[in-house]
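Heads up: the structure comes next, in structure tokens.
In this view, the complex is presented without one of its protein chains, the others remaining in place.
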Amino acid sequence: GDWGCPEQGCPVDVLRTKRLITAIKTPYLTSGKVDLYAYDALVEAQIEGGVEGLIVGGTTGEGQLMSWDEHVMLIAHTAQKYGDRVLVIGNTGSNSTREAVHATSQGFAVGMDASLQINPYYGKTSRRGLIEHFGAVMDLGPAIVYNVPARTSQDIAPEVMFELAKHKNFAGVKECEGNVRIKGYTDKGVTCWTGNDDEVHEARYEAGAVGVISVTSNLVPELMRELLFDGPNPELRDRLLPLMGWLFREPNPIGVNTATAMLGVAKPVFRLPYVPYAADLRAEGAALLRDVGVANAQPLADDDFTLLREW
Amino acid sequence: GDWGCPEQGCPVDVLRTKRLITAIKTPYLTSGKVDLYAYDALVEAQIEGGVEGLIVGGTTGEGQLMSWDEHVMLIAHTAQKYGDRVLVIGNTGSNSTREAVHATSQGFAVGMDASLQINPYYGKTSRRGLIEHFGAVMDLGPAIVYNVPARTSQDIAPEVMFELAKHKNFAGVKECEGNVRIKGYTDKGVTCWTGNDDEVHEARYEAGAVGVISVTSNLVPELMRELLFDGPNPELRDRLLPLMGWLFREPNPIGVNTATAMLGVAKPVFRLPYVPYAADLRAEGAALLRDVGVANAQPLADDDFTLLREW
Amino acid sequence: GDWGCPEQGCPVDVLRTKRLITAIKTPYLTSGKVDLYAYDALVEAQIEGGVEGLIVGGTTGEGQLMSWDEHVMLIAHTAQKYGDRVLVIGNTGSNSTREAVHATSQGFAVGMDASLQINPYYGKTSRRGLIEHFGAVMDLGPAIVYNVPARTSQDIAPEVMFELAKHKNFAGVKECEGNVRIKGYTDKGVTCWTGNDDEVHEARYEAGAVGVISVTSNLVPELMRELLFDGPNPELRDRLLPLMGWLFREPNPIGVNTATAMLGVAKPVFRLPYVPYAADLRAEGAALLRDVGVANAQPLADDDFTLLREW
Partner (left out) sequence: GDWGCPEQGCPVDVLRTKRLITAIKTPYLTSGKVDLYAYDALVEAQIEGGVEGLIVGGTTGEGQLMSWDEHVMLIAHTAQKYGDRVLVIGNTGSNSTREAVHATSQGFAVGMDASLQINPYYGKTSRRGLIEHFGAVMDLGPAIVYNVPARTSQDIAPEVMFELAKHKNFAGVKECEGNVRIKGYTDKGVTCWTGNDDEVHEARYEAGAVGVISVTSNLVPELMRELLFDGPNPELRDRLLPLMGWLFREPNPIGVNTATAMLGVAKPVFRLPYVPYAADLRAEGAALLRDVGVANAQPLADDDFTLLREW
């Protein structure tokens, strides 16, 4: 087509080797704008902790609350500054094909390595519509297809996924439907990352997943690195599970937003519709973080938090 | 708050009397831009057919594929030209509170009577987040709250809805969870419209719903008017059910898009990720339309359709 | 072309009869958003004062500081609420043909009567480029062409203007190059409005202009009405000239912004790069307003004003 961009990310084979990818949290200033100082500190900590890739503006990073220019700015910033040390994967999908094409084109133009592509949530479409939609965006560069029916209300069925997998730019699947589904893919040579932190141990060591696109690694990258790279470790898994459970008591990213505020990694600023966990859950989270060796969480008071209707 | 707009729509009591509201289809030019000639003809036919309100840029009208300025333009156009003959309800909700506040503010400023407000699909949020989100947008003017878990992946539970119902600008619920849920609301004085055309007869005559926000009425407004206003009529219901079923064989608005193209009401132009029904389904639809008295549907050939990645 | 909009404003013959058109000031809330309460009060006062048309988002109304969606919202709001009492002319020109086409299309779709079209300021273009640019926007509906070399750095020469005047949607010229230029046009049947308040008396009674697109009428609509409608009146002209001079001591709309703040017509809120007149000029303005019968101007203190970098 008429898309003149020489940048098309990294080879899919390189993508397929990455075990630990963080869906990175976006920290905000009190104005609601992106706090790039805090963001950079978080990225540095991720890289030092052994994280190999970042999803920029994922659901965790609240891409759904960004304007596209802000979203692409953050991808560009990350690629420009950290692109030689970590894979930069932009969550440039959308339920509008036009928006997905536009954002994905821009993402590659500014140096991202790959895109994460969701199926059209909320609006949904037919099987043929899915094929057309993913085809349009995969034509632009390497893509990880993201299946999360608990958000999109529409499962990408395996038959559709195998059809998508024929595209030269298809790198693999971020799959949230569980390890049986993942095993069905990996048995046929389709690369998978689980999107469920609490299932990562089995995904990696039993279902053939290459790794995880993780929320938890925002908080404990080294432990997630160990879990993914150093062989089966049920003890470590069990040690992490309570924290993982806490992170998903309410829809993500509420948990990780609350935790990063308590840790001082991000200011206690929330863009609505997200609001922090209540005081009792915060106290519980501070204790769980201590249990895994993160000692400095402050439960904070309710009025420490800023909730924003506009930003 | 600091929102200086004297226009805040029509009184909620007026909204609550409207039985037949159409989620109106948006027709396109071959360029993908809105075809306002076709749109106006469709609106005129709706008003003549007895429709009392329009949802502009609903899921059916593909608000999810519009830029906000296009969406607000269409609300303004409708209010300006037809606001004295039909209620104009803008689907100005969003999963981003900022976008919902911005679009709803603009919608009221340009003359809409009320807004339709969805809960944050895809991104989702907590119970308290829902309260904050809906509070932000209901502060701006009359609103119908829209619950469609099969799209949003998150049910608005009755306990949340009753909380929302306390707001002075809460007009009622567009509910897709069925007539038992609706009965539970109407028994307690909460106005309901069903969002399911195939359940409208029971919703209206057994579950206490005031009426419907309908897709089918795009095609047969007079018959929907009769069904809603002239008392129980199981025969008419049964006559319409096959067409209603056909409209939802694939995710709406694929069916109504295909039907309006076949009827010449709209050009056969689809914004992706929507694609038309296949030829066999089209032939079936043409027959079903004839069965309810709409004789002029043309099945069209596959290459009559234009599919757009950009517009 | 492929622009499907049945609304194309009012007949050019109607436009050509309007003598008193106000380039209306846009008032702001402390947040920097448009204060529609104050705007509506100002519009009401204009209509009551005998103003026949409004330029919405002109240079005076700071269209240059609006996002296009805000600009079109304000046009739509005005057309929806006052379109039956006053002509609504949207300043939907731009130095980008794309932006001018987009905004002008939307303006007509939401009910404006005509557009005001500037030549491409700053970027400038060739004679043929001017013809192409104005042709693109005049194709969409009635237009007044605006020549103000002291802002655009490029005079629209008469030979170009006469070329533009052949278009069926050309209504006339807002001309700031003075009454000799205007006389040259009106002698050949081209309708003119002067854009210079201080030259309006001669423009109207000697140079054949139909009237004025005025800044001063924001403050004293009745006097401007009298000046335009009741025959030559050098005494009234001379009474108004000091105020007119004061309004243009610094680039418009700084003067009218300061005056409306002093009169309480708008909050003392400025979007940068505009800042209010200094205290001595404010005191002088309050006195000049009293001299023409507007008694309630308050000079205000420097810290009564809010200057905004973002809004």
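In this document, chain identifiers A, B and C correspond to the written order of the chains, with residue numbering beginning at 1 in each.
By our rule, a residue touches a chain if its C-beta (ideal position, glycine included) is under 8 Å from a C-beta of that chain, and two chains touch if they have at least 3 such contacts.
Being a predicted model, the structure only gives us computed values, none of them experimental.
For the chain that is not shown, the touched chains among those present are A, C, taking the whole complex. Annotation: of A:Arg16, A:Lys81 or A:Arg249, A:Lys81 touches the absent chain (contact as defined above). From the options A:Asp35, A:Glu62, A:Glu132 or A:Glu177, the residue with contact to the unseen chain in the full assembly is A:Asp35. Mapped onto chain A, contacts with the missing chain fall at residues 2-7, 29-31, 33-38, 40, 68-69, 72-74, 76-77, 79-81, 83, 106, 109-111. Contacts to the hidden chain, counted on chain C, fall at residues 59, 62, 64-65, 95-98, 101-102, 120-126, 128-130, 132-133, 136, 149-154, 250-251, 254, 271-275, 278, 307-311.
Keep this in mind: only the chains that are shown with their structure count from here on.
In terms of their C-alpha centroids, the spacing between chain A and chain B amounts to 33 Å. Per-chain CA centroids place chain A at a distance of 50 Å from chain C.
Centre to centre, using the average C-alpha position, chain B and chain C are separated by 39 Å. Counting partners per residue, chain A has no residue that reaches two or more other chains.
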